[in-house]
Every structure is written in C-alpha cells, then in structure tokens.
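Yeah, one chain of the complex is gone here, protein chain that is, but the others are all in their spots.
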Amino acid sequence: MSAQTTEVSVLMGSQSDWKVMKRAISVLEELGIKTEAKIISAHRKPARLHSYITEAEEKGVKVFIAGAGMAAHLPGVISSLTTRPVLGVPLNATLDGMDSLLAIVQMPGGIPVGTLGIGGAGAKNAGLLAAAILATGNDALCGRIKAWRKAQAEALHEDPLED
Amino acid sequence: MSAQTTEVSVLMGSQSDWKVMKRAISVLEELGIKTEAKIISAHRKPARLHSYITEAEEKGVKVFIAGAGMAAHLPGVISSLTTRPVLGVPLNATLDGMDSLLAIVQMPGGIPVGTLGIGGAGAKNAGLLAAAILATGNDALCGRIKAWRKAQAEALHEDPLED
Amino acid sequence: MSAQTTEVSVLMGSQSDWKVMKRAISVLEELGIKTEAKIISAHRKPARLHSYITEAEEKGVKVFIAGAGMAAHLPGVISSLTTRPVLGVPLNATLDGMDSLLAIVQMPGGIPVGTLGIGGAGAKNAGLLAAAILATGNDALCGRIKAWRKAQAEALHEDPLED
Amino acid sequence: MSAQTTEVSVLMGSQSDWKVMKRAISVLEELGIKTEAKIISAHRKPARLHSYITEAEEKGVKVFIAGAGMAAHLPGVISSLTTRPVLGVPLNATLDGMDSLLAIVQMPGGIPVGTLGIGGAGAKNAGLLAAAILATGNDALCGRIKAWRKAQAEALHEDPLED
Amino acid sequence: MSAQTTEVSVLMGSQSDWKVMKRAISVLEELGIKTEAKIISAHRKPARLHSYITEAEEKGVKVFIAGAGMAAHLPGVISSLTTRPVLGVPLNATLDGMDSLLAIVQMPGGIPVGTLGIGGAGAKNAGLLAAAILATGNDALCGRIKAWRKAQAEALHEDPLED
Amino acid sequence: MSAQTTEVSVLMGSQSDWKVMKRAISVLEELGIKTEAKIISAHRKPARLHSYITEAEEKGVKVFIAGAGMAAHLPGVISSLTTRPVLGVPLNATLDGMDSLLAIVQMPGGIPVGTLGIGGAGAKNAGLLAAAILATGNDALCGRIKAWRKAQAEALHEDPLED
Amino acid sequence: MSAQTTEVSVLMGSQSDWKVMKRAISVLEELGIKTEAKIISAHRKPARLHSYITEAEEKGVKVFIAGAGMAAHLPGVISSLTTRPVLGVPLNATLDGMDSLLAIVQMPGGIPVGTLGIGGAGAKNAGLLAAAILATGNDALCGRIKAWRKAQAEALHEDPLED
Partner (left out) sequence: MSAQTTEVSVLMGSQSDWKVMKRAISVLEELGIKTEAKIISAHRKPARLHSYITEAEEKGVKVFIAGAGMAAHLPGVISSLTTRPVLGVPLNATLDGMDSLLAIVQMPGGIPVGTLGIGGAGAKNAGLLAAAILATGNDALCGRIKAWRKAQAEALHEDPLED
C-alpha cells in the first residue's frame, strides 16, 4: 500500500463533533497513516452517505471511524453499507454520552461496530485501533505502533507532582 | 381518502418484533384504518428500506410506525427518508429496553421521531397516535377515536376484585 | 384551513421553560403555521388546563405540544383531556432530564404521547413533527416541509473547519 | 373522629395494581383505621378522579395513598386536587419501577407527594405512614402504632436458620 | 396546640445542607408553624441523634424532616427511632442525587420514610407536606394551606415573557 | 490470637439474606477463622444493634461484615458505632441491587465502609477480604490465603468444555 | 497466510462464558478462519495470561477477542499486553451487563478495546469484526464476508408470520 492512498476515513455528523474527532486524525498522522475527515450526517444526507462510502472503498479506504452523539446512528448506518471494519466513537451531547454509547454499541447480530469510549479518549483510541487493524498486514506499521506505545509509557513519572 | 388506501405502514426489523408490534395494527383496524406490516431491517437491507419508503409514500401511506430494539435505528432512518410523521416504538431486547428508548427518542434537531413507551403499551399507543394524526383531517375518524376512548374508560370498574 | 386559525398550541408549566420551548414556535412559524404559547401548570392550575384544552380544540387547534421537566405530567394530562395528537418535550431540570423523559414517554396503553428528545433538539423536532402531522392533510405545507429539509441538508459542509 | 368515618383512601389506576396495593389496606386495618380502595385512572377518567377527590374529602378522608406504574401521574394529579397529604407508591410495571419512582417523587415545588419505596414494601409503608399521620392528632392510635412496631421487632430471631 | 410548641424538626447531617434545607423552614414559617433546625449527623453522632429524637418528641415535635446526601441514612435512622411521620429530602452531593434518592426512598417494609424530590423543590415540598400532616387535625392551618396554594396558582401568568 | 476467639462477625437484616451471606462464612471457615452470624436489623432493632457491636468488640471481634438490600443502612450504621473495619455486601432485593450498592458505598468522609460486589460474589469476597485484613498481623493465616488463592487458580481449565 | 495458522484467539474468564462466546467461534469458522478458544482469568492467572498472549502473537494470532462479565478487565488487560487489535464482548452476569459494558468500553486513551454489544449478538459481531479486520489484507476473505452478509439479508422475509 503506497503512502499516497487514504486508508482511514473519519466521519462525523456535524461541525461541532470535529474538536473531539480530530484526536483520531492526530494519532493516525503520528503513525504515518493517510486519512480524510468528512462531515456527512446519516439523517440529513442519507443518499450522500451511501455514495461516499462506495467511493471511499473504491479509492482504497480500509477502515471507517465514525463519531456521533445522542441517538447516534452514523456508525451503524455505515456498517450497513460496507463490510470494512467500522469503529464508533460515542460523543457526549446529552446524558453524559450514555445515549450515544448505547445507540452505537448495541448493534444487532450481523452488523458489527467496534465501539470505543465516550469522547476524546475514545476518539484517540479509535485512531490507535484503526492503526492496529492496518498493522495486521503491515509489519512496519506494527513496529511504529509498538514504538508509540513504548514512548507513551516512558513519558509517565511514578512520583506525583504537587499541582 | 377512500377506505381502500393503505394509510399507515408498520415496520419492524425482525420477525421476533411482530408479537409486540401487531398491537399497533389491532387498534388501527378497530378504528377502521387500513394498514400494512413489513419486516425490513435498516441494517441488513438499507437499500430495500429506501425503496419501500418511496413506494409506500407513492401509494398513499401517511404515517409510518417503526418498532426496534437494542441500537434501534429503524425509526430514525425512516425519518431521514420521508417527511411524513414517523412514530417509534422501543422494544425490549436487552437492558429493559432503555438502549432502544434512547436510540429512538434522542434524535438530533431536524429529523423528528415521535416516540412511544417501551413494548406493548407503546405499540398500542403508536396505533392510537397514528389514528389521531389521520383524524386531524378526518372528522368521522375523530368521532370513532372519541368513541373508542369513551368505551375504554367505561370498561373500568372502580372497586378492586380479589385475584 | 385559513391562515388565521391557530392550529398548534405549545404549552409549558413555567416561564423558565420558555427559552427551550420557543424553538418549537420558531420552526412552526418558519413553516407558516399559526401557533400560540401558554404557560399553564398541570399541577398548580388543573381546572384552568382543562378549560383551556376545551377552548383550544373549539377554536381549531389540531396538535398540542407540551414541554415539562422533573415528574413531567403536563403532556400526559393533556392527552387525557383530548383525542388530538399530543407531543411531549422532556426538559432538563434535574437528572439530565431522564426523570422527565420517563415521566412523559412511559404512558399506559390508551393515552398516547408522542415524545421527542430532551431539551432544545426535542423542542425543535416537536415543531417539525406537528407540521408533518398537519401536512398529512395539506399538500402545500408538505411541500414547504420538503423545502425546509432540503435547505437544512444543503447548509452542511463536508469538510471540517478548524475552530 | 368516630370509627365509622373513612379516613384513608387508597387509589390505583388499574385492577392489576391491587395485588400490591392491598398491602397498604392490610396494615391500616390492623391498626384499626377505616379505609376504602378505588380504581380510578388519572388518564382514562380525569373528570371522575376530580369528583371523587372532592367527595372523599367531604366525607372525611384525611390521607390519600396512590399507587401507579410507568409514567405514574396518579399521585401528583391527586396532590394537584387536594391539600390533604398524598402518599405515592411506585409500582414496577417496566424498568424495575424506576420510571414510576421518578414520575412520582420528582414533583415540582408547591405540590408535594410523599413517596414510598417501589412495590410491596412501599405499599406497606404507605399504610404505616398514613397511620402515623393520623396519629399526630390521635394518642390512642399512636399507642397502637408503637405496639405494632414493637411486635414487628420482637418477631425477629438473631440466629440464621438454614433454608 | 399552642403557637409556642415546636411542631416540626428539620434535621440535616452537615452545615453544607443548610442552604437547601432552609427552604423547608421558610414555607413552614409562612404557614405559621413553629420549627427548629439541627445539624446532627447519623454517622458521626449516632448517640446524640438518638437522644435528640427522644427529647424532641417529648417537647411536642410531631413531624421530622431530614435532608441528606450520598448514602443518605439520616431519614431512615430517624424513622427507626420514632413512630412520628418522617419526611426525607435527597440532596445532590454526587451522582445528581440519585444515590441519595435510592438510599432514602427504598426503605424496607415496616419503617416508612415519605420521600420528596431531590434538592430545593423537595425541601420546599417537605415543608408543605409537614404542614398538610399537621392540618389533618387543625382546620385553621388547613385554611392557611388552601390560601397559600391559591396564591401560588394566581401568581402564574399564562403568556410567556421574553427573557 | 487463639483459635477460640471469634474474630469476624457477619451481620444481616433479615433471614432472607442468609442464603447469600453464608458464602462469607464458608470462606472464612475454610481459612480457619472463627466467625459468628447474626440477624439484627438496623431499622427494626437499633438499640440491640448498638449493644451487640459493643459486646462483639469486647469479646474480640476485629472485622464486621454486613449484608443489606434496598436502602441498605446496616453497614454504615455499624461503621458509625465502631472503629473496626466494616465491610459491606449489597444484596439484590430490588433494582438489580443498584439501590443497595449506592446506599452502602457512597458513605460520607469520616465513616468508611469497604464495599464488595452485589450478591454472592460480593459475600465470598467479603470473607476473603476479612481474612486478608486479619492476615496483616498473622503470617500463618497469610500463608493459608496464598494457598487458597493458588488452589483456586489451579482449578481452572484452559480449554472450554461443551455444555 | 496459510490456512493452518491460528489467526484469532477467543478468550474468556470462566467456563460459564463459553455458551455465549462460542458464537464468535461459529461465525469465524463459517468464514474459514482458524481460531482457538481459551479460558484464562485475568484476575486468577495474571502471569499465565501474560505468557499466553506472547505465545499467541508468536504463533501468528492477529486479533484477540475477549468476553468478560461484571468488573470485566480481561479485554483491557489483553490490550495492555499486545498492540494487536483487541475486541471486547460484555457478558451479562449482573446488572443486565451494564457493569461489564462500562468496564470494557471506557478504556483510557492509549489502550484501545473495540467493544461489541452485550451478550450473544456482541459475540457474533466480534467474530464478524475480527474477520473484517483480517480481510483488510485478504481479498478472498473479503469476498466471503460479502457473500455471508448477502445471504443473511436474503434470509429475511418481509411479511410477518403469526407465531
């Protein structure tokens, strides 16, 4: 897979989701994976979502990440349109994000969505998991992930600092 | 509107939802409204759902009722495909139906779903509300609903009976 | 139905609900539907609520929207007083609005309330759903709703903007 | 107050609530308090509920107990119709009774409902609390309650028995 | 009962509860009922709580109101020490007050606590309910409560004001 | 500490709790620790609970385990009466045990209860944790716990068996 | 990758989890993917879990699936030991599986677990998602997944059958 191919697509339903979802992009770019981000609402533009997923698959996207809040249907609708892995990030718009978590994770048998945690930590982990998925067929990427994880661990100090 | 036109469509994602959702049909038929019921999964047959909604609108359906469990996307997806009123019935497959309730009711601004209660009482009320919607333009139906409600009240006895 | 008739009544229990509930009015006015808003507490003025609902029906109101928080009885009480469609909007006064959602949506069989989401998105959707209900008998209104939905979709941009 | 006067009224919305609510009656009768039980749905018979409360007050009822499930409005509606103490018992019809609990206890300021626990223990305690309320002006009843409580405590054995 | 007797005692576990619980005192004083407020923690001063309840009953207290947060044991412990009516007010210290609500309302059969809503509305209603309890044996107080309720209703305006 | 001294007391509020709480006794006996079990309701016998805790401490009890359901006050009340470690086991009587968990674990600062999981697993773990507490001053017991844990691990088979 | 290599490992903490987790194995085998299942408790055998993960990676396992109930740590602990994709399945042992869902999905940033739904539907979807992950580098497998999905959709009938 050449560096020029976009391998991960990060989708969300509205501009307001971007400040959280860009954390997925950041970690993917740190790991050298080309991504694209799009705002396409499952509810407001269902036909456009359908055409986008088809186009994205055709141009080489292998993993989809979708962030959504409230009655969060975007990840599940994407999963109904593709057999590629779909990762869902519940966003906290109301009810501390519990509505969104349940609306993403409780998919019926046959249409999977791999769900990450609510909000920023979940978005970051969606990026990492997408990288790990691509690394199942890419040893160099696997090495970069291991290095990233090692650096993350080494950055921690054992002794608490006063605030 | 002649009696031959199907005015309400009742949709659900799987055969197992039928035993609850048929309570919506029952009350609609009691009130003399022609309905049809279909099992079309939003996740497993997204394209078929799209074509069905278009066909249904063309043949005169004016209200859609959709029952769904778990990450219940069916009512919201239908609302994204039509401007007709969509009523949602959360079904209890897991978590006492709380996942389904939140996945149906918490729709983002712009794509409404009128949500009824969890399970059988909700299905019955979806039928009644669909009838009330049609009655906004049909005085004869309005009279039948008033009679139904009156009969319902009169069937109650004030003195408790030992079991 | 002439433009002068008030077709939708938006009710709430206290002045503090107005800042959310006026979003229902806004969307109804954008769609050319005449509405009126009233503050009538189900608990503090039960007899006045009863007389208002009767008067409103007589002067042509076809859909009632009611917003309420906490042990939110207003939509259910209205539904017990009329056979017209009643739409409920749970307001977040405590417990993130979960108390209000359950107190509105879990109506017993026979007395339906079509419930929208918690807070502002729900109020806006209540307005849209009321319009969709009136449009089942009004093709011109149906066209205005379709145009509104199309404009809403077209206002979205696919590429995220930095904050 | 003579023994012939009915001092407590126990209300519920449907026959199916009786098997729980009769526990309130039992404890009131054990304490020598005259009660009556009625099934009057707040939603299905709002006008009858209004007239009943007025009649009951006139014939001497001093405390109202109301059991209700789901979007449980009965206790709150009664409290809006009387200034007598109203005690609410949440019944478990769905969601383990959590919907009912919140719909009863979260009353707005100005219209109180004293809420007991969900189900049978709550019904029994509603009877006891109604008795305690009447005993604030009745020393003989106060003595009977103390005796009841003492007997209850003495019936307990400290050493567990194998099942 | 002379005006000099303290008829209601309002208890709480810490000074920080006072800003909410004083709303109970306010309404009781408006209705001409003599009260006293005390901070006595069920957990930190169990023996003092026991002696206080005995003393309070002896000097004529007829209703106890207790506000508590978190694992809110104060109302239940008071109910175990007296047969007088005990009203509980859940305070929101954590978890939106849901922990406190459940720890107060879910009392086992035999030891009742009449529970009001979470926070300020609940405290106000506890005062009103205590007054209603005393009014079961005091017609003059009953009249003052009716006047209070009427004034409350009349203070409401039906037309929303812009903020 | 001689084998004759009772070192752990296991308390519960009613006979119905015994079938779960005896799992705490079982594990303590397996580890050679002398225990006693008592049914003493915090709400029905507050004075007896007080005297029992004092007696138990005097005869050498070093750890208290208390199981309780619903508005579960027993562990917290015991902690208010002793400075010895108190372990709480939430029992599932209603609401899946969530009411009991919150009523036990959310103790205010200053009065600790070490809380275990809901039901049988929690009761077993309360026994194990009580043993671990005693083992901080008893190396022989520490060795027995290590052996128990090792045997537990060795009893597991890695390959699933068909049912 | 030859057919002889085990590419997916399905782990669980106890034999009782097998009846649910074998649904993941079933779908993987239908899709021609070699798997192995192991019962290794994160809590009872932490060192063995560590050695197993290392061995499994060395012999070619590319995706880990872990099912766990209650305070479900297994998926997160595995993710801390490998950079391969880890999929978590919450099992319903208590609290309807809500405890397990939160203990799996709410991982801190840096250690991802892709979480599926609670129970059997989640286990099946974990198998499907693991297959989709492997298919990002295997076009033949991708074709088999598409065929599986198509067959799934075609098995649905649109007309409800009476029970």
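Read from first to last, the chains carry the letters A, B, C, D, E, F and G; within each, the first residue is number 1.
Keep this in mind: a residue touches a chain if its C-beta (ideal position, glycine included) is under 8 Å from a C-beta of that chain, and two chains touch if they have at least 3 such contacts.
Keep in mind it's a predicted model, so treat the numbers as computed, not measured.
**Q** Who touches the missing chain here, G:21, G:37, G:61 or G:98?
**A** G:98
**Q** Go through chain F and note every residue touching the omitted chain.
**A** 62-63, 83-85, 87, 101, 105-118, 120-121, 124-126, 128-129, 132-138, 142, 145-146, 149, 152
**Q** Of the residues in chain G, which ones touch the absent chain?
**A** 13-14, 41-44, 46, 50, 69-73, 76-77, 79-81, 94-95, 98-100, 102-108, 110-111
**Q** Even though one chain is hidden, which residues of chain E still touch it in the full complex?
**A** Touch with the absent chain occurs at residues 12, 14-15, 18-19, 21-22, 37-41, 44-45, 70-71, 94-96.
Just so it is clear, only the chains that are shown with their structure count from here on.
**Q** Taking the mean of the C-alpha atoms as each chain's centre, how many Å separate chain A from chain F?
**A** 44
**Q** Indicate the whole-number Å distance between the mean C-alpha point of chain B and the mean C-alpha point of chain G.
**A** 36
**Q** Residues of chain C that contact two or more other chains, please.
**A** Residues 14, 41, 44, 70-71, 94-96, 98, 105-108, 110-111, 117-118, 121, 149, 152 of chain C each touch two or more of the other chains.
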